[in-house]
Every structure is written in C-alpha cells, then in structure tokens.
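Below you'll find the structure, written out as structure tokens, and then a few comments.
A single protein chain has been omitted; all remaining protein chains appear in their positions.
Coming up: chain A.
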C-alpha cells in the first residue's frame, strides 16, 4: 500500500509538470475582434468618409495616455485609403461613412494567495510530517487593459434617423497596457483589423 501511495504521488507530480504554460508575454494577450453587417456593406456604395481629428477617451480617472492618438488616426486613414475610400470634409461634403475611433482603458484587480493549503513534506525526515500549515498571506495585484474601438456608421442611416440602424463595422483591439507597447505594435493591430475585413475593400 505504501508503494502504491508513492507511485500515485509520483504520477501527480509528473502530471503537474505536464500542465501547459501557455502565455509567456503580454503580446500574446492582444486580440482583434471585428463585428460587421456583411449584407449592408456589400449592398451599399460607400466611397467617402469623415473622421474626427481627435480620439474620444473613456477613462474614469481622466489620466489616460494620449501619446498614440495621432498614430491611431493616421493608421486608420491609411487603411481606409488603401481600401479605396476618400476622406472628405463633412462641413463641405456629406460623407457616405462616419468613422469614430475611441480608446477605453480599465484597471483590473485580482487577488491571490493560499488560504487553506495542505502542504506535503517528506515524512522520512525527522521533525517534518504531513499536515495543515498556516495560510500564506494573500495579495492583490492590478493591471491596466486598453481597447481601441473603431466604429464605421452609414451616414444615410443617421440622416433618416433610423432608430434601429446599427453600425456597419466595429473593431475592438484589446490587450494589456504595458511599458513596451510600441507604435509598430499599434499599427500592426490596426492593420490586422482591416486585413481580416476584406469585404470593406472597394477597389
């Protein structure tokens, strides 16, 4: 029976080591989601668009970083231009599409610790044994997440004041805010939102 218990413990130890360590860098948590109305996009003849010259920040503490705002705007415009759209001045020409970029930041809190732990110590060494040991102190940690939200709306639906109209296309780029977040990574993620939306291409 003692041998069987030791074998079970050995198997448990080996299997614990087998559990996969899947996320090793913050980059691996970046996500680009696109939600779209394919029928409305394909049936409309959209050529022109307008976009604000600043980004709306949703931030409870009003202290979010604006260093990437112009980069985000420029990259959105570049992708729309590549897809055959033309930016117009809304005060002079009514655009077909309205593009609304937003940034949302949020602080997440998590707790950790071991409140009811059973520890195994080698019973063959004198002075140690099986049993319950006092809980280790708990701890709280936080991390900040950020989302770039790009919404494309049909201008005609707004003019007709259609209460049931929905956005043609919404992209949410989400990830952990980190010190090493670069312009290149922001551009790569915005590009990905358009790469996975070939139905937007008017060329």
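One rule holds for everything that comes next: contacts are C-beta pairs under 8 Å (C-beta built on N, C-alpha and C of every residue); 3 or more make two chains touch, one makes a residue touch a chain; residues count from 1.
Following the convention adopted for this analysis, contacts and distances are computed from a predicted model.
Per its UniProt entry, the chain excluded from the display bears the name "Outer membrane protein beta-barrel domain-containing protein", taken from "Outer membrane protein beta-barrel domain-containing protein", "Putative ABC transport system ATP-binding protein", "Gluconate 2-dehydrogenase subunit 3 family protein" or "Phosphonate ABC transporter permease".
Of A:32, A:99, A:148 or A:181, it is A:32 that touches the chain left out of the display.
Although one chain is hidden here, its contacts on chain A can still be listed: residues 1, 3-4, 7-8, 11-12, 14-15, 18-20, 22-23, 28-38, 145, 174-176, 192, 196-197.
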